[in-house]
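Removed from the display is one protein chain of the complex; every other protein chain stays in position.
So, subunit A:
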């Protein structure tokens, strides 16, 4: 009885999948699952070794820190503005390149090119551009406007937004183009015969059939919006202007203050927030797809 159950289980496909999954599973555990569990553990203790359990003290301290609240607010603001902006612009570009266009391939290449530019070069070019004696200020000066120390002004967020959009627009555009190509031409033809205008076609066909792609692009854009810290850090250092002080700055500085507890608490906080955000997004997508079918 028992034996036959084992035999049946062994004959199943699931067991065959395990050796194929093992390498990525091992990597996943080593680089993600175990550190995450450890971070959760550290966030409840007062020391890394021989610590005592302090409950939610680290989280309370974290929320009491006005710098953390500032960092969280800035990150939210950046993501809240950056992601919709990036998606609108890349969708626009994808629609543009989805039709016949003069020099289409050359322009496509130009948009995608930033993907392969190393961060160090991006930072250097940006520095030359926005420095006190840089290109941007030279233009302002020629227009008889006062010079601006971009990284120490509220315009700093614009600079980082610009880098983020410029760097990611190509990738998102490719994803959207792929999505657009899966929509059968016959749908549009039918709609045209039925007398639908181009706006009606866009909302009724393009947007509807692009929605799965859209959710994936939102996800990727969110991920990338957290990655812009590297550029910010290299441009403005560990203590940038108020507006640029992101949650990753906070975590990085906590590491150099040897405060692993607060660092872990902040990381868990952020991970929790992302999980909530994503589950919300996926629920909406789920409902949307149900509506369509």
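Everything below uses one rule, namely that a contact is a pair of C-beta atoms (placed from the backbone, for glycine too) under 8 Å apart; a residue touches a chain by one contact, two chains touch by 3 or more; residues count from 1.
As a working rule, contacts and distances are computed from a predicted model.
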Protein that the absent chain corresponds to, by UniProt name, given "Deoxyribose-phosphate aldolase", "Extracellular solute-binding protein", "Phosphoribosylformylglycinamidine synthase subunit PurS" or "Phenylacetate-CoA oxygenase subunit PaaJ": "Extracellular solute-binding protein"
Selected from A:56, A:178 or A:271 as touching the chain missing from the view: A:271
Hidden partner chain, touching residue among A:86, A:165, A:235 or A:263: A:263
Option touching the unshown chain, where A:166, A:188, A:209 or A:241 are the choices: A:241
Residue ranges of subunit A at the interface with the undisplayed chain: 28, 31-32, 34-36, 38-39, 42, 47-50, 65-68, 70, 132, 147, 149, 152, 219, 222-223, 226-227, 229-230, 239-242, 245, 248, 250-260, 263-264, 267, 270-271, 274-275, 278-279, 282, 286
